[in-house]
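Following: one structure in structure tokens, then a few remarks.
One protein chain is absent from this view; the other protein chains keep their places.
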């Protein structure tokens, strides 16, 4: 497909785009028309449907994928599409990842890596639990792979939740090797499950916004309850182990003020909090520098990092 | 029964007491004996079993209720019981409330009052939920009536959880009448359920200490999950209503720093937080003055009330 | 009268309006004219006096009530009044409550309710004090009834101080019934007097802004001193009672950071703090939802409630 | 007189002491006697009255000054007085400053210095106010000179309030010379009056404890109201000036958390806060080093100074 | 020279200005021209060079001082210079203080005052240190005199660092006289050196922005290290004295949260913190009132003073 960032004045397009916005308007002469914003992963462009009710203009709505035929012109210094035809596209005709911010890493590769880690878990109860989520529950798996890890801050892209989870899990595997007091199985399981509540807290793309349930309960409590539910299906899962695992999830933000209802009481909960926070900070810093035009200059105050920051020069 | 605070030197006792502590010891001559602490709601007294293995001395353990026959003597200025016979008592022979701090209000009367409030709930789903806990679940009812509302601070006595819950609920009924924006049914249901997690967070008397599960998860999250479980048994319970109710429970401490994973987002959650906090503060202040010998003098700094306090004089 | 929100292009008006703003201006041709903003409780409208010194144009100033005769036209998409005649109105010709935001409850009814509560006070000193303010001091009564409870946040309308005071007082009456440790007379008196300093801290409508004295001293200290002054006129008022009452007023914000110079040391001061804070929060939440077009959607972050909030759905 | 710190075993005493404590007791043989603690400014000593009702033993109470005749013996390694005769002393027979911690500076000299500063005030209203307190109000003057500036922290001695006030005032005189934006008269008047409420907040020596009124209202609000009262007697005192002066007093602790109901809004209030805080910190540090045996070593953590501290060595 | 604030439409200018900004642009007709902003201490004005490469237009850059010949016209309601000729000026042709905000006090006079204070230091090591900076190190002296004390807040003008340093030092001299526990020499030396790191933390005018080193290390640590370096050149400088002096510098912000790595542990460090903070607050308040058109009205909330403020009226 031709991406929006590559469109030029005078060209004609005939591709599928995501509808980001759609509002009815009236010209000075009293004629109805539509203001539309088309989106793909490279950006957005304004479009006008001057004859909304004509043949060839399907009815469509925000978040629909629509095949647009139209001409690109320039208006007030910005490009604009005059829509000639518009047809609702069917699932399968398009690849959503062309229309949304998406992880730079391959989602399936990361998922496979996660499965291998699950496979190396030795505690049978914890392994069963992880498989119940990541091997058996296809709905969950689909949501998990597609979800971002946040609405706006870090890992705010398709695959972001998986990428963040995998990275936190790798940190935990290293920590378990470095600090013998840590139980590897408990820590790794907690790492893999720590943000599963986000599959319900944040709506799928292109929305990627807080759900009503997410706003009322939050991913920490929702994740803990998802673990409870899955464990109900695993015979003999020890109660203490269940509580320890749920504790790690509840405490993974480390501080009350960040929404954890419990402070870390187990050494694995302390380690998970570090692994999660480190990954969030590293990704936030990296995304900030990647977006900057002069990353080696001072970037001003970053609220997330709570400091003035700049990229390292190493001159 | 004769209460411990009324025992006198030279008398003989023959009543049932709760065993608070039991440790084996050896006299200077190498003879085995037992150090025991007997308890009732008026206090404790040391006791010695000089001949632990003789006939007439049943085996008993901490938290058992035991009929003690023995003589009261004075040793080093304190009274002491020399145990002649000891027999494990059966449930029914004694009334636990004679041995434990207990609400000054009648537990059954308070429970009946709570049932009447439940009966007046008009929303059928919420009413079903309340009945599932407080009418149908006899195990839960027994634990709820017997539980304290805290390990140490306010309402730390048998029936304390019921007394506190009823009082918070009455506050909420008044608030709902006073402020029309409040939904009475949701608020009253949330009030009745707000501390049900404490039946699992705190072990039953005479222990009255944090359980392991309580230490790891906390009554806020446990209460929310108990609601989820009960709702699973109520056909058609609306998802939004479930989330709103659970939100009120999760947010009832009002602030992250007090262990709520969510700040109150619904007006009923705000009101519940006030009703709960007010009752805790009023009871704390009242207990403090009741315990004081000179309640109208300055009592020094109260950590719970975060202030120097004194009883009102109104001279 | 015809309210500003109902004016239409091409109509002629002849009603009394409040002058919100008045500035002299000069046309491009060098002719003097006046820019005026007219206000009533439904909104504001721009007006022009093209011939300021002509007969029929009285001299008037900001905050005056002025009968305006003029024509409504449209300019740059907004309505505008061309003023033909303007005459200063006399008190009595207009009802100030038509020009200002005003309580939805009837002020005289609320005042009567307050007097009945005062009448039920049994402590003669406290009753005398309340009567000295609310029965005998006609200036105070007039200011109290007319005042808002705040510049902007909650109860920011004529009668707001009375409405808030009455509501806090009712909360306190309920608390005193619910918690026997509370002294009803002291608590009710403190509730009625807790915000009397606002009659001096905030200037009367249409200003409704902080006075200079208010900015320097604050309503908490001013209210305490107003109580001192009135008590000087009551023979035999006990010193301890005076101090306890003033303490309740000084401590009613509950925390140093909210401007209370003392933390609540008496149980009545604790209860008053709850009654006041609860009423403020309930009204804030209610006003927020009333103003919202979609109250059952998430409303974003409310600084006053320190949380994301939404109206309850109860689906 | 012979000071308590100089008493030795075997000597006989015949001097006036302050009675710090007095409790009735019974010997093992059933005989009544009195336990008494004698105090002077150098320390305390236990005393026994073995024959309380005998001739020569006047009735006396705590805080009385009593002439004691008795013998000093050693008991359990500590000195003790066996009282033979005890006679209530009259005012005039003793100098209270021999019995209490007292400023090292001469009180009358400091008072004179303060009067000279008052004399140099040019604003007639402020000068009248200062004279109304420090020249005309003999009761106030007596209390002010005798009062400490605190129960325990810094300047906790007779004359401490005067010494602290004078020192803060001198700081302010310097600041007014250094920073032209400061109004000298307002600042100096505020400095002299800033702690006058302490004459009522803290009871006179030998008590030197918070009064009930002090605990309920605090010296900040009490001082502001004392100023209001005095101003009522000064014809024509401008209202704005009164408010500005009272604001300086109310805001002199600088922060809400230190009990100021207003943050400094005038530049004089900012300066007064510095002058007061500086004097408190300098005196606290100096007293701490004076009490230390090794002032040039690290003294551990000082809660008041919120730091580990040591005396300067300057080697 | 004719200052920018005095330029009028239609006049011709021929003076030296500082180039604040310079950007190349293209007219609609495709012709190159330059957008320039000229600056002096009274303000800025837009200028256009329509023929950048013509004879008479030297090449110049931002921060250059350039003699501009041109005509002042009005465009869109603002004045604008059309540049006819532009010539780089040489040092000596202009006085930088005409182009930059500058202290109202004479820099050389203040410097002389500082030297006199240094001269009165009696400790030979400290005096040597001060002379090494302020007498012998001409580069340092030049930077110190020219530097501001801040990028934006108080004393943000040429000579500001010297003015602030002198004022803090005078405060300290007074404190040392007032409080005998203070060592005058140590305190005065610390006062003079407390902000020397700012000569490296902030770049010279017209930049007056944080340097890279300043952003990474901060003036507190840089100043401490500058002292270490100078002391290396003074034989026999006692180690303890060096540490005490450096401690005063490190602790002069008083609180960790203001960037001090140590809390004040010496009484001189406490005093220096007051002297510095007082001067900053007095100057901030004074600058705020000086800039205000109605200084005696309420000025709104000042973030630096953390309060609503107004000028004193003293009516």
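When the chains are written out, they are named A, B, C, D and E in that same order, and each has its own residue count from 1.
In the analysis below, contacts are C-beta pairs under 8 Å (C-beta built on N, C-alpha and C of every residue); 3 or more make two chains touch, one makes a residue touch a chain.
Source: prediction; values computed, not measured.
**Q** Taking the complete complex into account, tell me which visible chains touch the one left out.
**A** A, B, D, E
**Q** So which of E:52, E:215, E:238 or E:295 would be touching the chain we can't see?
**A** E:215
**Q** Could you tell which one of E:246, E:281 or E:310 touches the chain left off the display?
**A** E:246
**Q** So which bits of chain E touch the chain we can't see?
**A** The missing chain touches chain E at positions 212-213, 215-218, 220-221, 224-225, 228, 239-240, 243-244, 246-247, 250, 256-262, 265-266.
**Q** List the residues of chain D that touch the chain left out of this view.
**A** Residue positions of chain D that touch the missing chain: 298, 308, 310.
**Q** For chain A, which positions touch the chain that isn't shown here?
**A** Chain A touches the chain not shown through residues 123, 167, 170-171, 174-175, 178-179, 181-183, 186, 238, 240-241, 244, 263-268, 270-271, 274, 277-278, 281-282, 285-286, 289, 305-315.
Operating definition for what follows: only the chains that are shown with their structure count from here on.
**Q** Quickly list, by label, the chains bordering both chain B and chain E.
**A** A, C, D
**Q** Can you give the shortest number of steps from chain D to chain E, where adjacent chains in the path must touch?
**A** 1
**Q** Quick one: which of B-C, C-D or A-E reuses the D-E interface, over half of the residue-numbered contact pairs in common?
**A** It is B-C that repeats the D-E interface.
**Q** So if I superpose chain C on chain D by CA, what angle comes out, to the nearest 5°?
**A** To map chain C onto chain D, rotate by about 180 degrees.
**Q** Same or different, please, for the chain B to chain C contact, judged on whether over half of the interface numbers appear on both copies.
**A** Comparing the two copies, chain B and chain C contact each other through largely the same residue numbers, since over half are shared.
**Q** Taking the mean of the C-alpha atoms as each chain's centre, how many Å separate chain A from chain B?
**A** 45
**Q** Where does chain C touch two or more other chains at once, residue-wise?
**A** Where chain C meets two or more other chains at a single residue, that happens at 212, 215, 240, 244, 265-266, 308, 310.
**Q** Pairs of chains that touch, anyone?
**A** Result of the pairwise touch check is A-B, A-C, A-E, B-C, B-D, C-D, C-E, D-E.
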